[in-house]
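Excluded from the complex is one protein chain; the other protein chains are retained at their positions.
On to subunit A.
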Amino acid sequence: MAHSGIEVLFEGQNFARLIGGLETTIAIAFVALICGLALGLILGVLRTLKNRVLRLVLRLYLEFFRIVPTVVLLFLFYYILPKTAGVNLPANEVAMLVFALWTAAEMSDIVRGALISVPKHQLESGLAIGLNRWQLYRYILIPQAVSLEIPATINLMTRVIKTTSLLLLISVADVINVGQTIVEANSKQYPNSVFWIYGFIFVMYFVIDYPLSWWATRMNRRRLERVND
């Protein structure tokens, strides 16, 4: 294996740079998830209220973020924010904003779906014992919705993490962008570097995402067993 080219990973600062890129990727995913999930939770609850205008507006918000591919969303915000709103954010922050808004849209649908799938007699029993709307959400709807909601939320998290691979497109110095630079700089000396660098990135994404999706699948299976038996 003298010339396999795996040395490229550890030459000079390469490894430290890749890890640095990975940190950027994780930081963006983290901020986007915290803000997006919180906002999505609120929007999801609002979508179960009776106000028609509010529901329509939130539905349109969801559909917009559902229909436009994330790649396109990134470019929309990247190009149009500075031009029309005069807001000049660095690419990292544009990415956080886009991912947070997209996460919120998806999350709002998960939350809404979970809330409306709580059986109706539960709701009516709550009303019958004289709970008000807030108490109904606090003691009946939310606790029951959570078990439905958590696997879907974890799956959404894995999707957001995977989608950070698109950061490269708006020139954020994420792990893939750094990897690409290393591959280009070493293509003469290590023609196989492309294999090792992208291989490393591939494995990194898997290592982060696999435990999450394993957890989600297990929880979902347990829930199904409870429901089916």
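Quick note on the criterion: a residue touches a chain if its C-beta (ideal position, glycine included) is under 8 Å from a C-beta of that chain, and two chains touch if they have at least 3 such contacts; residues count from 1.
Here is the rule we use: contacts and distances are computed from a predicted model.
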| item | value |
| --- | --- |
| Listed names "Autoinducer 2 import system permease protein LsrD", "FAD-dependent oxidoreductase", "Phosphoribosylformylglycinamidine synthase subunit PurL" or "ABC superfamily ATP binding cassette transporter, membrane protein", with the criterion being the UniProt name of the chain not displayed | "ABC superfamily ATP binding cassette transporter, membrane protein" |
| Contacting the left-out chain in the complete assembly, out of A:A16, A:I80, A:I116 or A:V146 | A:I80 |
| Chain not shown, touching residues in subunit A | 66-72, 75-76, 79-80, 83-84, 158, 162-166, 168-169, 176, 183, 191-192, 194-195, 198-199, 201-202, 205-206, 209-210, 213-214, 221, 224, 228-229 |
